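Quick notes on the structure that follows.
The other protein chains are all here in position, but one chain of the complex has been omitted.
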Amino acid sequence: MARIGFVGLGNMGGPMLLNLLKAGHQVSAFDLVESALARAKQAGASVAESAANTAKDAEFFISMLPASRHVEGLYLTPDAEGKTLLDRVPKSTVVIDCSTISPQSARKVAEAAHARGIAMLDAPVSGGTAGAEKGTLTFIVGGDANVLERGRPILEKMGANIFHAGAQGAGQVAKICNNMLLAIHMTGTAEALALGVANGLDPGVLSEIMKRSSGGNWSLNVYNPYPGVMDGVPASRGYSGGFLVDLMIKDLGLAMDAADGTDMAIPMGALARNLYRLLKKQENAGALDFSSIQKLYTKDV
Amino acid sequence: MARIGFVGLGNMGGPMLLNLLKAGHQVSAFDLVESALARAKQAGASVAESAANTAKDAEFFISMLPASRHVEGLYLTPDAEGKTLLDRVPKSTVVIDCSTISPQSARKVAEAAHARGIAMLDAPVSGGTAGAEKGTLTFIVGGDANVLERGRPILEKMGANIFHAGAQGAGQVAKICNNMLLAIHMTGTAEALALGVANGLDPGVLSEIMKRSSGGNWSLNVYNPYPGVMDGVPASRGYSGGFLVDLMIKDLGLAMDAADGTDMAIPMGALARNLYRLLKKQENAGALDFSSIQKLYTKDV
Amino acid sequence: MARIGFVGLGNMGGPMLLNLLKAGHQVSAFDLVESALARAKQAGASVAESAANTAKDAEFFISMLPASRHVEGLYLTPDAEGKTLLDRVPKSTVVIDCSTISPQSARKVAEAAHARGIAMLDAPVSGGTAGAEKGTLTFIVGGDANVLERGRPILEKMGANIFHAGAQGAGQVAKICNNMLLAIHMTGTAEALALGVANGLDPGVLSEIMKRSSGGNWSLNVYNPYPGVMDGVPASRGYSGGFLVDLMIKDLGLAMDAADGTDMAIPMGALARNLYRLLKKQENAGALDFSSIQKLYTKDV
Partner (left out) sequence: MARIGFVGLGNMGGPMLLNLLKAGHQVSAFDLVESALARAKQAGASVAESAANTAKDAEFFISMLPASRHVEGLYLTPDAEGKTLLDRVPKSTVVIDCSTISPQSARKVAEAAHARGIAMLDAPVSGGTAGAEKGTLTFIVGGDANVLERGRPILEKMGANIFHAGAQGAGQVAKICNNMLLAIHMTGTAEALALGVANGLDPGVLSEIMKRSSGGNWSLNVYNPYPGVMDGVPASRGYSGGFLVDLMIKDLGLAMDAADGTDMAIPMGALARNLYRLLKKQENAGALDFSSIQKLYTKDV
């Protein structure tokens, strides 16, 4: 049993917290949204009056926030007494940020932690809300390997796979690269299926062939974008739920930033992002699952 | 034991023929290249003076040629007596074209065969020269299911997987779609690895993470484009051998044609093709393996 | 006054013929469409029973057909007596093909003409139906300079600008390159206007600034794609009329072919073409003017 501070109780953070409580941990939680806090309290968390209060006495401190500016705000903005949250966390705490943010922000915050003698990991997740609820998330972790070992027992209560990507910020870089590649092969898969169907093929037969051939990829394996091919995926329920187009556009924006910072060319990722923007505009698809890119190619699916 | 006519003894057709001989079949072979014919003879094939002669008495007739024009030429061009090869094949023969050509050409030839009462399949392969040698090719077959069952025992001597894609031409369509998707995820994989490495990650660690996450695809599984990550792949021997950039450019040209015939948009496939063209020009890479697209992103690999 | 044979009396060829008649030339016309022939007869042309008949006694022979296959069919297909049209044209005739076709086809036909001692030019036009009617077309001519001088007086009756691009086929190449560049800057102009308007600018003010700055191009000068900026252009009448999306897709297909034949990369042209295909699908825009690409970016224009 560990004492854990937890900030950020949204669609992802909320169920992650529940899994920590189920595992018997003692969690002090905070969020700006009252209803989220109330749910946490009902589930057995103690509820703090501020983010800083969750950090007092915490052996582990976990944050799960929407974007870089929220994470920098949480850790680096001084309060009325001129102290940042990092000034209030005990030196022995392991700080784990699970948000998906820019590597630059992740490094900036981690360096501020290290400067105060505090161990910190960036540990963005994949697996979506379903993974958060079932405790089967994948954590992609940046930071010191020894610190990761200290944090591992806690992460294992929330996730099924834990990868060590490298030093601080590396978790964010790996997630960004992975999600860019995901956008590329999802878009490519939709494009190939549209081309095949237009040329007379059955989408299920073509999917099966490509899945078992050199075209094989995760989209074909578990997340087929063509309606009717696979049960239980967004494509078979009107593209509702899942990983939203708007979030994929956001993640691809982090890839653009990572490319900018290193002057790298990412023509395929950039095109995929712009196709998602065209999809959003043409099909009003911002709040649909990202496999709805099929609709850009095959208007009537 | 069956009597088989075989035309086209190149890098692919040559080893395919050997596997038929090994299985005990009686093969009559033809090619315009003398040395290829000589090798076939030495391996036990009988050698014919013309393509038409291989077809006489054949229970199965197999062709493996470079492009649409060769296939149309073989089957549809009248000889001095005004007869095409399809006029000389016995009605009971199963004709199997293993070339990768346009669906339009495949349909045109198959229709000419059917008009003469001859059964015909289009059965393009994937698996490369290694697959041809080991007899582990994948056949993607278009045509009547019953005809495929008649041809299956022969195909199984040359390949490990046999997919039925649909009616005549469907084998070609499925292969084209598969290879376009392959080009897209290979290019995307190289792009993601370049971005990750530029941002401080180890290419092997990043590959392992993406392979087991939602970025997973065939390139990461068995054909990693980054030198040093995987043994025995072209990336680890200077991109020699394998599936050449020039052939990928050719296959993507078939995808362009299939898109043209049906007025479909294939922005990702078209960009991948143009990146391969830039690679060819900038790195003189036409005769390198297609995973050398990594060099476009990471000049010094 | 010259004797002219003219084949192909469509939206372009019809008014071109009228301008030759107005200039006092004696024209023998042919088209497969009866009504087109009737209009030509009413305007003063003599009407032939076949393409070959228009060629007899012609000092100049002009064709204006939709695509490569029609041009090759017209000039190279033998008739019942085994003679092609080129066999029936007098040796002294100057043959001018005004169709927009592939350079390969243009060269093939010109070589067949030259082999028979007949002078031939490829002379594709730009300027659209309005230019055809007003006699202000631009001719982009490939072939011998001396032959061009012989044909110039005739071309000047139909057009205002005559460019000599180079040897046979060069007219087609130059037109293809020009139209690809047109598609690129039109698409780019629509993209820039959409971006500016979304960021608060007036499309007319922005157009004026870019027109007079380094962004300046023909689209901004005379064919602004944003509704309401310029009078008398398709954008200000619901994108009706003008140069159709389907024709731009066709011309960009010729660019793809020219790139294929020389292994050149044309990523911008290929992307523009695919954006036109997405526009066609999303907005049912095949029969709209090509400046309707604005609708892909700004859905509600």
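Read from first to last, the chains carry the letters A, B and C; within each, the first residue is number 1.
Basically, a contact is a pair of C-beta atoms (placed from the backbone, for glycine too) under 8 Å apart; a residue touches a chain by one contact, two chains touch by 3 or more.
Owing to the predicted nature of the structure, the values given are computational and were not obtained by experimental measurement.
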Going by the contact rule already stated, which one of C:Ala43, C:Val147 or C:Leu181 would touch the omitted chain in the full complex? C:Leu181
May I ask which residue of A:Gly10, A:Gly44, A:Pro66 or A:Gly253 touches the chain that does not appear here? A:Gly253
Full-complex contact with the absent chain, from C:Gly24, C:Pro90 or C:Gly216: C:Gly216
Just checking the interface: what residues of subunit C touch the absent partner chain? 103, 126, 138, 140, 161, 163-167, 169-170, 173-174, 176-182, 184-185, 187-189, 191-196, 198-202, 205-206, 208-210, 212-218, 221, 223, 255, 258-259, 261-262, 264-269, 271-272, 275, 297
Absent-chain interface as seen on subunit B, which is shown: 267, 271, 278, 281-282, 296-297, 299
Name every residue on subunit A in touch with the hidden partner chain. 249, 253, 256, 259-260, 263-267, 270-271, 273-275, 277-278, 280-281
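Following the convention adopted for this analysis, only the chains that are shown with their structure count from here on.
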Give me the superposition rotation angle from subunit B to subunit C, based on Cα atoms, as a multiple of 5 degrees. 180
Taking each chain's centre as the average of its Cα atoms, which chain lies closest to the overall Cα centroid? B
Dist(centroid_CA(subunit A), centroid_CA(subunit B)) in Å evaluates to 39
Which subunit B residues sit where two or more other chains touch them? 259, 264-267, 271, 275
